[in-house]
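Of the protein chains in this complex, one is absent; all others appear in place.
Order of writing sets the labels: A, B and C. Residues in every chain begin at 1.
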Amino acid sequence: MHFVKIASELVYTVNSPSSFVFNIAAAITDHQKTVEENLFISPSMNREWFQLNNFGSRGVRIDAEPCELTINYNATVELSPDIEQNRYLNEVEHNKLPTSVLSFLNPSRYCESDRLGRLAWKEFGQLQPGYLRVDAICNWVNDHLDYVADSTDGSSSACDVLIQRAGVCRDFAHVSIALCRALGIPARYVSGYAVGLEPPDFHGFFEAYLEDRWFLFDATRMAPVSGLVRIGIGRDAADASFANIVGLAMMKSIKVEATAVDWELTYKNGGPVSTA
Amino acid sequence: MHFVKIASELVYTVNSPSSFVFNIAAAITDHQKTVEENLFISPSMNREWFQLNNFGSRGVRIDAEPCELTINYNATVELSPDIEQNRYLNEVEHNKLPTSVLSFLNPSRYCESDRLGRLAWKEFGQLQPGYLRVDAICNWVNDHLDYVADSTDGSSSACDVLIQRAGVCRDFAHVSIALCRALGIPARYVSGYAVGLEPPDFHGFFEAYLEDRWFLFDATRMAPVSGLVRIGIGRDAADASFANIVGLAMMKSIKVEATAVDWELTYKNGGPVSTA
Amino acid sequence: MHFVKIASELVYTVNSPSSFVFNIAAAITDHQKTVEENLFISPSMNREWFQLNNFGSRGVRIDAEPCELTINYNATVELSPDIEQNRYLNEVEHNKLPTSVLSFLNPSRYCESDRLGRLAWKEFGQLQPGYLRVDAICNWVNDHLDYVADSTDGSSSACDVLIQRAGVCRDFAHVSIALCRALGIPARYVSGYAVGLEPPDFHGFFEAYLEDRWFLFDATRMAPVSGLVRIGIGRDAADASFANIVGLAMMKSIKVEATAVDWELTYKNGGPVSTA
Partner (left out) sequence: MHFVKIASELVYTVNSPSSFVFNIAAAITDHQKTVEENLFISPSMNREWFQLNNFGSRGVRIDAEPCELTINYNATVELSPDIEQNRYLNEVEHNKLPTSVLSFLNPSRYCESDRLGRLAWKEFGQLQPGYLRVDAICNWVNDHLDYVADSTDGSSSACDVLIQRAGVCRDFAHVSIALCRALGIPARYVSGYAVGLEPPDFHGFFEAYLEDRWFLFDATRMAPVSGLVRIGIGRDAADASFANIVGLAMMKSIKVEATAVDWELTYKNGGPVSTA
């Protein structure tokens, strides 16, 4: 068990009555709890907290009149990763998968696993199924893609990124997810805070279903998995925007922080997966 | 309230141990109930019924050894459509939408609403929001696409279909859904049985969220909405395959039926939407 | 016959030995001649003029060492458009087309006419073949697309643009060309100078083959066809970049001008096509 302090501040210039759904709070899962949590909104206004899905993601809905809107969220999160002898984690055969995870085998907007079957089997079909195969996918994605800021946009999918060979964190996650699904491994997108990420920002990574639960992976290798705090969880980034806005509002600034409390990140790459 | 008898028979030659998930049973919703229902599997074997999602779709999981596998499902379904003065059905503003339907605004594998904003607003932005706008989308889709058997495959998305201007029922639904979402109208894919469909087959259509619930639409205009029986409900066809199979199994034959009981379909096109 | 003065100045910061091919000089065609022409290069260096193709386009090749490179081109061009009673211009049947124009029926990088057959025939198939049909295509393109600066990039094709419904001049031309070819009308891309274009810049438009020669069209309707001066002519914009560069060189500034000499542009939209 260890603790991470997270914080984010989003400022918008709201020019017309606007409906916001924020997805910036830590998700509540078996292995991730908020010890303390604050949400400040300025100017003061009503907010509605709600469950975004069955996986612990939480949304905040706000109805804003024209103003300068500041959303300030901070929390202390307790992570109790169940760190595995990860190399022994197995994939689960299709007929043994819990029915609740089956939909994470389906292709999605940014993860066209239906088109990538042959590529996935040619590259990874000979590998021993399990944790090491998902890790091999992360290595492959890391080798084949360049991390290039602004190289993709909101319409870029795993296939686009595989062609252009460049992307940002969400793209690394999308390609990894699509490859996992193509091999029959349920995989889902996770947005989050990341201790040690430089420059600090919201991060995108993924989870694969192994053995009997979801395990975190990050193909960017930019931050240790043990310092990842989940926010949104879904099919792909389409389900995990930190803000959905209908109305005329312009983002003015964004600040994101994540700090380890009383512990030290001792490895950055190749660390164990965890259920954090 | 009226009744529809539905039936389907799927036969597979199973050549290796195979894991099947079927999605062929009528969904259970507020306005759709099964009065009587039978599932025969030959050779006899265990089956696991489960909830595919929170919308009433049900899956059946089977683990088959090599054999000739026959799945025979039939049911009598009671539909209690709440037929509306449909022209007065309104769209719901973003800040008033139930949080449970927000995810049906997200783009999905076959419905790239994120790419279609300008098209949707240019074509439908000036129309009065509400039922009539969704109906206008159906008319537009019906006018712009040709129904051509085998013109698309499992990787064809709404954008592909808009370019090639041809598709089958699932494509008509995908384009309609993508356009609705681009306009801010939650929309989801529905697979089902359809009274009057020629030739008889599983059908694909969609629902849009208006006023305070989901309403059925079918841009193909090939069968009356009041005779549609829902099976799968999801983001798009990726969530509603009638069969997902892992293993070596070949479909040998398929038969699908849907018959009105004690009532007559009196209109085919332009009938009222309903919550059937 | 009338005259247009054109000029362009391109400035580059060249950081490594770089190979440039410029395509900024007026093409020489039956209906377009240069009366006077100057090319200044600073610092002074060798340049090689060459024929880029059989259609009159001319390239200039330069081999630059690290420097600040200025290319200054100006010319007076005599246009002798053979202005037709355009509404009587016919399309040419496939078996009567000169063999030299057949390749302009082929799909190209940015004009996927092979994918657009059904769209083209559904929208334009019922129209009278000939000039008026190509003009109808221009009107349709102008109606369906928004001109939005920076809405596309170097990988955007006609199909992409038809989906996103926005583009710049080259995109308007690409969509028009693709639709013409899909209907069996040879069409090609033309880059050029344009009198009256605001803001002044290089422009992109197209030619369709009618009756017995190539006629100019501009679906953007941003400048009169009679003031267009052709530079590059090819399958699509891939063949008509104003500069191809291999080496490390950054564009620092660009200025483009086109002015009518001793005549006045009296119409902007709907003017006659011409062989200018």
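Note that contacts are C-beta pairs under 8 Å (C-beta built on N, C-alpha and C of every residue); 3 or more make two chains touch, one makes a residue touch a chain.
Small disclaimer: the values here were computed from a predicted structure and weren't measured.
**Student:** List the shown chains that the missing chain touches in the full complex.
**Tutor:** Within the full complex, the chain not displayed touches A, C.
**Student:** Decide which residue listed in A:L162, A:C180, A:A194 or A:I233 touches the omitted chain of the complex.
**Tutor:** The one listed residue touching the chain not shown is A:L162.
**Student:** Taking the entire complex into account, which one of C:K33, C:R115, C:H144 or C:R230 touches the absent chain?
**Tutor:** Looking across C:K33, C:R115, C:H144 or C:R230, the contact with the absent chain belongs to C:R115.
**Student:** Out of A:H31, A:R115, A:H174 or A:R235, which touches the unshown chain?
**Tutor:** Within the whole complex, the residue contacting the unshown chain is A:R115.
**Student:** Mind listing the chain A residues that contact the chain we can't see here?
**Tutor:** On the chain A side, contact with the omitted chain comes from 115-116, 118-119, 122, 144, 146, 159, 162-166.
**Student:** By the contact criterion defined above, which parts of chain C meet the unshown chain? Give residue numbers in ascending order.
**Tutor:** Counting only chain C, the missing chain is touched by 19, 21, 48, 50-53, 59, 61, 63, 93-95, 99, 102-103, 105-109, 111-112, 114-115, 154-155, 184, 234-235, 238-239, 244, 246.
The criterion applied here is as follows: only the chains that are shown with their structure count from here on.
**Student:** Among line, ring, star, complete and other, which one matches the pattern of chain touches?
**Tutor:** The chain contacts form an open line.
**Student:** Just how far, in Å, is the C-alpha centre of chain C from the one of chain A?
**Tutor:** Centre separation, chain A to chain C: 46 Å.
**Student:** Using CA atom averages as chain centres, what separation in Å is found between chain A and chain B?
**Tutor:** Taking the mean C-alpha position of each chain, the two centres sit 30 Å apart.
**Student:** Identify all positions of chain A at which a residue touches two or more other chains, and write them in rising order.
**Tutor:** If we look for residues of chain A contacting two or more partner chains, we find none.
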